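A quick write-up on the structure given underneath.
Other chains of the complex are left out, but the ones given are in their true place.
Residue numbering begins at 1 within each chain, and the chains themselves are lettered A, B, C and D in the order written.
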Amino acid sequence: MTAGFVVRRIGFYVLICAITLFFAVPMLWIASAPFDKNPGLGVHWPDWTLENVRKTLEHPYAMHSMVNSLLICVTTAVAVTAFAALASYALSRVRIPGRDALLYGLLLLSSVVTGTAAMVPIFVMMFQLGLIDSRFGVALVMTGGLLPAAIFILKDFVDAVPKSYEESARVFGASTGQILRDVVLPVARPGLATIMVWAFVNSWGNFLVPFLLIRSIEKQPGAVLMQTLTDEGGSVNLQVLPVFSLLFSIPVVVLYLLVNSRYGFRFHGGIKS
Amino acid sequence: MGRAFGFVSPAMLLIGAFLVFPAIWTIYIGLTNYRLTGIEAVSPSMVGLSNYTKALNDALFHNALWLTLLFVLGSAIIGQNILGFTLAWVMRRTRPAVRRTVEAFVLLAWILPSTVVAYLWVAFFDRDGGTLNNILGTPGTAWLIDYPMACLVFFNTWRGTAFSMMLYSSALQAVPPSQLESARMVGASGWQTLRDVVFPHIRGHVLTNTLLISLWTANDFSPFLLTKGGPNHESETVPVYIYNVALQGGELGYSSAISFLLLIANLLVSLIYLRLLRRRS
Amino acid sequence: MAGIDIEGLATVYPNGVRAVDGLDLHVADGEFFALLGPSGCGKTTLLRTIAGLESATEGKVRIDAVDVTRTEPGKRGVAMVFQDYALFPHMSVSENITYPLKVRRVSAATRAETAERTAGELSLDGLLERKPAQLSGGQQQRVALARAIASRGKVLLLDEPLSNLDARLRLEARTFLKKLQRDLGITTVFVTHDQAEALALADRIAVMEAGKLRQLGSPREVFARPANTFVANFIGSTPMNLLPGTVSSTSGSETYVDEVGVVSVAGGSLSAATFSAPAGAEVTVGVRPEYLTLASGDVTGPALRGQVVVAENLGTQSLVSVDCDGTLIGVTVPEENEPEPGTTVVLTAPASRVLLYDRESGDLLARQPATVA
Amino acid sequence: SDSGDQDTNRNADAKKVELTIGSNSIKGGKSSAGATFIQDVLIPKFVADQKGKGVDVTVKFQGDGSDDEVYKQKLSLDLSNKSGPDLFQIDGIWVGEFAQAGYIKPLTDTVGEASKVDDWDGWKQIPETVQQLGSYNGKRYGVPGGTDGRVLFFNKKLFEQAGLPADWQPKSWDDVISAGQALKKLSGVTPIQINGGTAMGEATTMQGVLPLLVGTGTTVNTDGKWLGDTPKLRQVLDFYHQIYSTGLGDPVLQREAKGRDKSFAEFAANKVGILLESDYFWRSVVEPKEGVAKMADRDSAVGYALIPAALPGAGVKGQDFVSMSGGGATVINPNTKFPQQAWELMQFWNSAEMVKASLDGAAKITQRSDVNAEVLAGDPMLNFVATKVLPITQFRPGLAEYPKISAALQQATADVVGGKSTDAAAQAYQKAVEAAAGGKDKVAGN
């Protein structure tokens, strides 16, 4: 081993450590504040207590809001994945003129609709459809917003499934549906898993849509509840909030870990022209 | 073909209903003086393009556009791109245990709910007990006040790098190892290898990635959670400005018009990217 | 079991490439039929058109006398093995093998039984629970075959079934495939660009070039009397020597040589038998390295003279390149006779092994047409 | 169809009634006590009461507990689609804009006969000034809820160290400044905290600009015209300038997103001398047991004084002392299916018994004088507000343009605190107000 080699190795690990710290340090708060007697908006060595956890568990809506979040986000993630899979398969295999332009156009539009102003038409439409105060309605709206990017990303995965797989199934007489179910989807599974996590994470944090469309507190998801953890003057409730933040993060992390260990979390990229 | 249509239609139906239709309606609202409350809520009137002419003379909008540009440039085009690529490049050949650990943190930053993330960063930058001040030994420095845009760039780089990292990881896997080794065999340095072998291969990925993260960053609302656009509009990017105009000011017509202008700006940027992409082949 | 009839078939890709260009072909029931030709000549396209994966632009495909030109691939009663095997990576070997049955909603019990039996036939026992990625190349190929066989098609189509195997495995698989086809007696069409494979396996070979048929015949016919210089050059493990020459004397009638004529070539001459060309005709002389004999002394009769340039070891034989008046001619010699480079040598060939081709068209100058149906 | 055309007596005799109460409060979160009262006390009591009359009422509670702006957006969306809760609480300053949009109607329109509304005996217990909270253009749109009042809080311990009296009562702005200068000598202490800048939002307007402005003798909207760049405005801005340019205040704090919370924490940690806040600060912030910034020794350590006019007698209406108050009102949805029952619930809700019950033993200033007299006796500070501050207080105008005017005021203070000259800030303010008000003619300038 030459000296240069050793220096490069050390430099390399210093770089890795620095990057890891950059990503890890901001997370200290959520590791310390929930268990601190005097939680603040800073990070210090906690004065350990489980009192905050108890308070959070006793909160009238906290736990239930997580269930709502799960309901909404599982629906959204499943719907996004299912519809995006169907659409991206069709778009990947059939040459529709202007297909790429369409995808880009939708991707762009999806950015306008996240704005506050677009809430007016969405609200009015949901109102007319009688989907106000419905968790299902909320999931629908979120699904519509996430689909373009999901199709965009998923198409790359489907493009990567060898055509010979499908043709082989076709020669055996499999219908398109069978081919999709038995061959394409299972092979593109890492992509589907990735999209599912992505959709779940995105809907998990969405506040505005459920807030505006849901009427009963009992149906509100955690993202909305988190906004209410303040006192009448608008100061945050530091007893409950850190613990709730922690709890609220757990499903996302668990889902990610599950998917990562089973399918590997990975992306394809690049537009094949 | 007919079956393909059947496959696409559920997605298109949802997209049409919850995306295209509201988007078009929003564009229409942008041509009126509609407000949430007050007289204009009952009877909004068409004001033509006056919202747009107003935006063109609105110093706060100009300010917001400029800040958005800085934000996209700093955190997406430079920050996430370069850090994401560096991570993908460096992690390529590290031990799996190390790679998994680093990736876990990077991905955690990406998947945590944004409301939670906002608190993490408020705590990080906090003036009194903040982690940053503790690390740097600079108690009392109000980072979010004194350097709001720098903080946001820092924050968003942290938040979004995972996507670039993952995309570049898979891009780098597509570079045939034999090409990298060919370069090594002729004695090319790391930089020469990147420039002559790696980059030409992943050019398409670089552009897709840059396009996506630019769009997402330009429309990102999380700056609001950190600084609420302040102090004194110093970190009021366009989405935050739209929010403030719509909710604080109640001017939905005007805010719709600005949303549409943001869409146009996004479109322009995308077209430039796509032009660059096409030139590749 | 069924024969395949192809009539005036053409397949044109959307980009305008006429990959198959007006083909007529009959594959007999139970025949092991090879499609041979260089890369890009349209072999795969022809096979895919038979399978129904590409639709014919012109002409007809009949399987078992039924016109299937417009029939869905799944309803033609064909089974196909792809070059990359197209095994489903997420299914176990037994699931892969029985997938065709699953598509037809055959009961699980029957499926398990079929998997057992077919795996037995192809010596895959004990591998049924593995995933394709856990198999060697040869095993994968057999799974793909098993799957095709399990689908109980009347016709088996194989696209370069051996090309993904390494040299040694390929030889084994070749023998295995031939035996399997014999046992099953299933009509089989296979695509290859390796002439040795086609010669070794097929009952009949169709040699293609640029979407067209160049010769159709038994391996022996194709090897011994290539119908044109294209086929001549393509067939044989060492390329045939194709040399410009002139007919110098003929016996028999003026144009149809019944006995033996002489052609002057590469500074010397060779005798050739039973061809149809007048004296003075410009021809291409075709003679395989295996049929040339190398001597160092003097010989009587037509012969070529030259210097040894280089020798390549072929195992029991060597391929010697001899420079005859500026033309390089390949000769195989037994390993023990390999001459030193630089040696002057004399080459002779039996008249029956010297073929003459028209210099312009490249067609065999034969009394009888070379393609005997 | 507009509610004006609707029969106000619709479903008056229904035996099965369903009502929904909307409120920006939630148990375990924002305004938890309010939500708890409605859900656990008001609704069961009302249901029981109605049962006695043979009516089967179901009352649902629709709590939100979010930012006021988003709550307002949600309500507006509901109301503009002719739906929404039957009764709901809104901020007093929204009454005007909601009325203009037709989202709410005068009670007499919704409920029908004027006598039914005006004869309610509750009105007599609600002071005229407080009734403004639920009124627009002289008409009653709803019944006000509790209110508050702004005073100057000060830290007696710091005052003692600085040699200032424990019963401090400034008579003019100069008195405040000089107390600040005395406090400045103490190390690590911010002498005066008067909210400024945009980060604090409405807290800047309510706990800063407006109390000062009324101290100069004017209000933000006089005779239908919005305040422009006037000498009085400049006087206010000068005062900000004086505080934040001479080290009497902490300019950085005004720019922080969580600056207000932080100012509370600093006050509780004995680092702020004087703080302009509402009685909420006393009740919920430095409250020794439950407060967000508890001060165990609140009763002895925290002093309070009336906000002086710039000079004695220079305040609005010639007052020596001034204050601002806010609060909400409960209104009835004009599209309710059960207008009569809704009005009945409204009366029940604002009965002395219920208002008292809503306090749940806590001391808080309610809309009803009779209740105040009873419950505030034990808390000298709140009693002080109810008796000394409420009579001199002012309310914000409930007009649609107000939020933007308020934003312009915040911006002007932000400019000054950030170091701009009063002149530049005032000129920029004038422009912003003209744009917000929709024309020069709607602005009172010089």
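Going forward, a residue touches a chain if its C-beta (ideal position, glycine included) is under 8 Å from a C-beta of that chain, and two chains touch if they have at least 3 such contacts.
As the structure is a prediction and not an experimental result, all values here were calculated from the model.
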**OP:** For the entire complex in this file, put down the subunit formula using the displayed labels.
**Re:** A x1, B x1, C x2, D x1
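We adopt the following convention: only the chains that are shown with their structure count from here on.
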Subject >> subunit A and subunit B: spacing of chain centres that average the CA atoms, whole Å >> reply: 16
Subject >> Computed distance of Cα centres, subunit C from subunit A, in Å >> reply: 56
**OP:** Please work out the Cα centroid separation of subunit A and subunit D, and write it as a whole number of Å.
**Re:** 39
Subject >> Where subunit A touches two or more other chains at once, by residue number >> reply: 41, 116, 120, 227
Original post:
What positions in subunit B touch 2 or more of the other chains?
Top reply: 122, 128, 246-247
Original post:
What pattern do the touching chains form: line, ring, star, complete or other?
Top reply: other
Original post:
Which chains are in touch, pair by pair?
Top reply: A-B, A-C, A-D, B-D
Original post:
Which residues, counting only subunit A, touch subunit D once they are in their complex?
Top reply: 41, 59-62, 116, 119-120, 123-124, 127, 132, 208, 211-212, 215-217, 224-225, 227-238, 240
Subject >> Contact footprint of subunit C on subunit A as seen in their complex >> reply: 162, 164-165, 167-174, 178, 182-183, 186-187, 189
Subject >> Touching residues on subunit B, where the partner in the complex is subunit A >> reply: 1, 3-5, 7-8, 10-12, 14-15, 17-23, 25-26, 29-30, 34, 83, 86-87, 90, 94, 98, 101-102, 105-116, 119-124, 126, 128-131, 134-135, 158, 161, 163, 166-171, 174, 202, 204-205, 207-209, 212, 215-216, 218-219, 221, 239, 242-243, 246-247, 252, 255-256, 259-260, 262-263, 266-267, 270, 274, 277-278, 281
